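For this view, one protein chain was removed and the others were kept in their places.
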C-alpha cells in the first residue's frame, strides 16, 4: 500500500488507534496538500503508533519528524497552511501542548478573524489526552476548557473508533483550525468502523448513545464509555438514563442536550478535566438558562478536582469513574 | 525617598496606578527579597508607569528590565523564587502572557503540589488586562478563565485603588503564585486609599459594594464600576440591585454570592471575557447547584462574545457596558 | 563583522567598495530607491500627525529605518513573500500595498485585514517574533512546491530574545528553508537597549544554528539591497536561511504612545542624525549628477500628494459594521456564533426601539 488506501467492502472491527491511522492515511492519499508533522511520528510512528507506517508510504516530505519544539511545530504549520498545505500536527501528550499555546491562541485561532476571512488556516492539532494509563506527570491531562474558551478554534473528541475515523476526516476537511483530542485510554478499544464514503456523517453533532427517561448524562471522549457503564448499572436499579456523547466541545450542540433535558428534567455532566471552570460549568449554565422550568434538580457536575493530575497510584481516586458518576446520578435523582 | 516608604497619616485619594506603585514600593522597602522583573519596567517605569521611579530608588538589581521573552521572565522568576526571592513579574499586556503560559501552567502552578509542599513559589504575575482603551490587537483581552481553571494558581483582580494597594500587598505576601489582573481602563480612576498597617485587610474575600434586595449582580475588576452604574440606573426604575465585587476569581468566594442570592433570588454575572467557558459559567453552575430552590430565574451571564477582541472601533459594541448589563438585569427580573 | 557592517554608501554620500557585496545600479534605480524612501518617510510622518489629531489610535514610526526597509524589499522578486512585524510600512509600500490598509489597522477599523496573497505581503503581527515561524513554514511550503520563490521575515532586535525566533532559526536551518531573517536592529526595544537583549552582536546568533549571519549598515540602502539580494539568492539555490542584522536606529518614539525622553539621551539621537539614510543617498545622487533640484522637488510633491490622499482616506474611512464582530470568527458555520449574533440583534433591536 503506497500512498493509497483501499476502500473496504463493509464495516470492520478496529481499534481507535487503527481508525485514526486509517483516517490519516486516507487524507494523505486523497489530498497531496495534507501533511503530518510532529515529534517521533516518522519511523517510530508516534509514541502511540497512530502514524504507524505513514512515513514509509508517503515519504519524509509528507510525514515530517520535527525538532522538539511545540511552538515551532504549530508556528511552522501555520506558515505551511498559509502556503496552501493542510498540516495535521501531533502533540505527543496533553501536558506538552503549552509551549505551543501562544501560537495556537494568538495566531492560529485569530488569523481568520484578523484577516476578515481572507486567510484560512486548516490546521489540525491532534492531542492524545486524559488519564487512566498509569503515566507520569503531564501525561494524563484534559486541557479542553483552555481551548474551548478561545474563539476561532474548534475542539472535538471522539469516543469510539468510528467517530475517531470520521471526526478526524472531518477535522482535516474543515477550513477552521481544530484541536482534536484523542482519548488515549480508549486507544486500544475496538469498535465497528464503516469507512465507505456513503457512511460519512457531516460535522460532529451530539449523539444520543443510550436512550432514557429519568436523567440525562452528558459526556465526551473517554468518559462516554464510563457513562454507558453507569447507565447499565443504573438500569439494573430501575433508572433509565439517557447518555449523550457531545463529540464537539466547541461549539457544543446545546440543542441536543436541551431536547433531552426537557424530557428527563435532570442533567449530570461528566468529564475528566477539573470541574472548576470546566466544560460542565458551561453546560450547566447554558442548559439551566434554557431549561430552567424543566429542571427538577440542579445540574450536577462530576469531574476532576481542583488539583494537578495526581501521581498514577492515586488516579483511580482522582478520575470520575463509575462510582463517582453513579453517586452524582443518585444525588440528581434524589433531589 | 531611597528604598523607603513613608506611612501616611491618613487615607489619601490616589489613582489605581499610584496605589499599585505604592504597594510595590512598600514591598520593596519592607523585604529585600522582593524583586520586580519585566519589560520596560526600569527607566521607563512600565508602559503604564506602574513601576515609575522604583528602579531609580531600589536599583537595577531589584527592579530588573529583562530581555523580551515572557517564558524566560517567568521561568527565571521561578528559579529566583526557588533561591529565596519573591519576584513580582510584569507582563506588558494581557495578550502577551501566552508565551509564558507553559511555565505558568506546567511549572509555577504545579511545583508546590509536585514537591508535596516542600517548594513554595511566591511569584506574582501582574497583568494589565481588559479592554476599553482603544488599543490595537492583543492589548484588551481578559484571560482570567485560562488561569482560573489551572489548580495551583490564585487569580485576583482589584476594582478600586484601595483594593489595588492591599490586594497587591496580599499577593506579594502570599506563598502561593498569584496571577494579578489589573483593570487597565480603571488605572487613572481615583479613590481613597488607607495605607496604614491597621487598615490592612486579610486575603481578598468578596465584598458587597452596594446592598439591594431584588437581584444580585456579580462582577470583578473593571466591571465593578459598570455594575455600580447599572445599579444606580436600576434604582431610578425602582429595582434595588445588590452588587458584589468578587475580588478573587480563583478561588471564588461562593459563600458571599450564595448568601446574597438566597435573599434576592436572582443573579446576573458580568465580565468582559467571553461568556463561553468564562467565569460566569462557573458561578452560574455552582450557585444554581447551591441555591436551586431559592432562584426565581435562571442565572444570566453578560460578557464578551465568542469572538476575538475586536478592532477598537467596535469595542463599545463588544464590551458589556451599562446597557447590556441593564438588559440582562431586566431579563432576569422579568423571568 | 562588527561596527556598522557591510557598507556601500558612506554617510557623506561617497561610495565604499566591498569585495563581496558590490552592486551596480542605474541612476534611474538609484532615484527610485530615493523616491521610495522619501515617500515612506512622508507617509510615516503623516501617520504620526494623524495620530496626534486623534484620527489614529496609535502609530509606530519607521523614521530612520527607511533604508533598511526599502533596500531589503527592493531585493524581493514579485513572487517572493514578506512577513512583517508592525513597523514595516516602507516594506508594505514596496510590495504595492494600499497605504490605507495599514491605517485602517491603526485607526482601529480592522486588525489589518489585507489579503496576503495579493502582494505577497503578510499580515502585520503584533505578538513579537511569532511571524518568524510563519515565514519559516511558508518557506518550507515553497520548497515543497519546488518553487524558486523565497521569503523574508522582518523583526526587531528585541524580538531575537523570544524563544519563537530561536525556534524559527532552528527549523529553518534543520530543513534548509528558503527564508531570509531580516532583523532591523534599531538599537531599542521600547525603552530597552541592545545590552538588555543580547550579550553579543545579533548577527552572530545565526552561526550557532548553522547558517550565516551578516551585519549590514541599515542606513545604507545600497548595502541593504545588495545583502538581501545575496541572501535571497542563497535561499533560491537551496542553501538555506541567512540572518541579516540591519544596524539602524529608531529616530522617533517607539510608538506615538511612548516618551523616549524618559530613557535615552538626545545626544544619541543626534549622533544618528548624521547617518540619515535619505541624506546620504541624496548626496550621492547630487554628486554623481543623477538627480537635480527638480527631482527632489518632484519627489517632495509626490510625498505631499501621498500624504493628502492618505489624510483624506483616513478621514473618510467607514466605521466597521457591528456584524463584523461575528462574521469572520470561523470559516464555516458555527452554532454558538450564530446564536450570539442573533441574540445581539434582538438586543439591539429592542434597544433602538426603547431609546
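Which chain is which? They are A, B and C, in the order written, and residues in each are numbered from 1.
By definition in this document, a contact is a pair of C-beta atoms (placed from the backbone, for glycine too) under 8 Å apart; a residue touches a chain by one contact, two chains touch by 3 or more.
Please read these numbers as outputs of a predicted model, since none were measured by experiment.
Colleague: For the chain that's been dropped from view, list the shown partners it touches.
Modeller: Across all of the complex, the chain we cannot see touches A, B, C.
Colleague: With the missing chain put back, one of C:61, C:136, C:149 or C:166 would touch it. Which one?
Modeller: C:166
Colleague: Tell me which residue among A:13, A:43 or A:196 touches the hidden chain in the full complex.
Modeller: Hidden-chain contact among the options goes to A:43.
Colleague: Even though one chain is hidden, which residues of chain B still touch it in the full complex?
Modeller: 61, 66-67, 69, 71-72, 74-85, 99, 102-103, 106-107, 110-120, 151-152, 154, 174-176, 203, 250-255
Colleague: Extract the touching residues of chain C with respect to the undisplayed chain.
Modeller: Counting over the whole complex, chain C touches the hidden chain at residues 161-164, 166-167, 170, 173-174, 176, 195-200, 204-211, 213, 240.
Colleague: For chain A, which residues touch the unseen chain?
Modeller: 39-40, 42-45, 47, 65-69, 71-72, 95-96, 98-99, 134-138, 276, 305-308, 310-315, 317-318, 323-324, 327
Convention: only the chains that are shown with their structure count from here on.
Colleague: Can you name the chain that lies farthest from chain A, using the mean of each chain's Cα atoms as its centre?
Modeller: Greatest centre separation from chain A goes to chain C.
Colleague: Which integer distance in Å separates the CA centroid of chain A from that of chain C?
Modeller: Centres of chain A and chain C (C-alpha means) sit 40 Å apart.
Colleague: Hey, how far is the Cα centre of chain B from the one of chain C, in Å?
Modeller: Each chain reduced to its C-alpha mean, chain B and chain C end up 36 Å apart.
Colleague: Quick one: chain A and chain B, Cα centre-to-centre, how many Å?
Modeller: 32
Colleague: Which residues does chain A have that touch at least 2 chains other than itself?
Modeller: In chain A, 71, 102, 106, 110, 113-114, 151-152, 250 touch at least two other chains.
Colleague: Two-or-more-chain contact residues of chain C, please, as numbers and ranges.
Modeller: Where chain C meets two or more other chains at a single residue, that happens at 110-112, 127, 163-164, 324, 329, 336-337.
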